[in-house]
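Here the structure comes first, spelled out in structure tokens, and everything after it is commentary.
Shown here: the complex without one of its protein chains, the others still in place.
Take a look at chain A:
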Amino acid sequence: MIKQLLKQPQFLLGFFIIISLLFVSLGLNSIYEGPKEVKFLYKNDGSISKVAPFSPTDIPPFGTDRDGRDLFYMILDGAKYTLLIALGVAFLRLVSAVLISFLYKGQLKNNTFFNDLVQSTLYVPATIFAYMLMIPLFIKSTTDPISFGKMVIIQCIILTLIGIPSLVVTFSGDIKNIMNKDYIISTMSLGAKKKYIYRKHVLPEIKPKLFLLFAQQAVQILILLAHLGVLAVFVGGSQTEMRGDFLNLTAENVPIAGEWSGIIGHSFQEVLTAPWIILIPLGFFFVSIFSINMMISGLQNIISKNKRK
């Protein structure tokens, strides 16, 4: 299958974009410290001409936020958090769902209570679940600080748990269908162990679907992260900083990680005055989702080609 994937231009292009973003982001800090914050632009006579945020035409390619931080650098730096969280959580969701489905031998598909429970959760937006589960963390962290690493791990667990039930229903159905196939019974009649059957017969059969669902889950998590950003729920938590002057001093929550949804949430009030601060990270969400979707369609091409064989 990997050989087939390497012959799929759609998959390769999507894969190239995601991997490039990740590599640049991971290596960025070691080769470049990043531009300094630019709060003011001056005229030739030394007087101030403009105050941050600067538009992409003032400071190419993407302008700055209202603290004068270069958006291009922020986007590249934040890519590693956003993409690794999306891919990592998608992976954890799949692994957990497959293990649970194997553990229950695909029988959860027959459990009416479980199915009804899952169906009911499908109609409630995942963002609301994530928001409700993450807000207590932020409240707790104001009185009892939680470290950055611990916060990221807990948030990733929450993001993982939200997606598991529907995946368990999907996999349970698949595993049940495969386990009822004649060749599985034939293999069992030869004395094969359950573990062997799962490893050699069931897993290879659901493998193409695993790839497909991994990509779909990554897209879902990216969308979820963008939504959470708008609701000012930042992955990695936030720290309170005092902003303004002595006449108008206000406390503001600033995301600790440079993750894309943090950029959106942090500057959301500037959606009308400096729309590029929101549109540019949103654009990168779009590019990432588009790339993963290209990978998905490449995968789908292979799956349908193999089915025709």
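The working rule: a residue touches a chain if its C-beta (ideal position, glycine included) is under 8 Å from a C-beta of that chain, and two chains touch if they have at least 3 such contacts; residues count from 1.
Going forward, contacts and distances are computed from a predicted model.
Looking at the choices "Ketosynthase chain-length factor", "Helicase C-terminal domain-containing protein", "LLM class flavin-dependent oxidoreductase" or "ABC transporter ATP-binding protein", the name in the UniProt record of the chain not drawn here is "ABC transporter ATP-binding protein". Considering the full assembly, A:K193 is the residue among A:K7, A:K193, A:R243 or A:K305 that touches the omitted chain. Contact with the chain that does not appear here is found for just one residue of A:F16, A:Y32 or A:Y183, A:Y183. Hidden from this view is one chain, which touches chain A at 107, 180-183, 185-193, 196, 200-201, 204-205.
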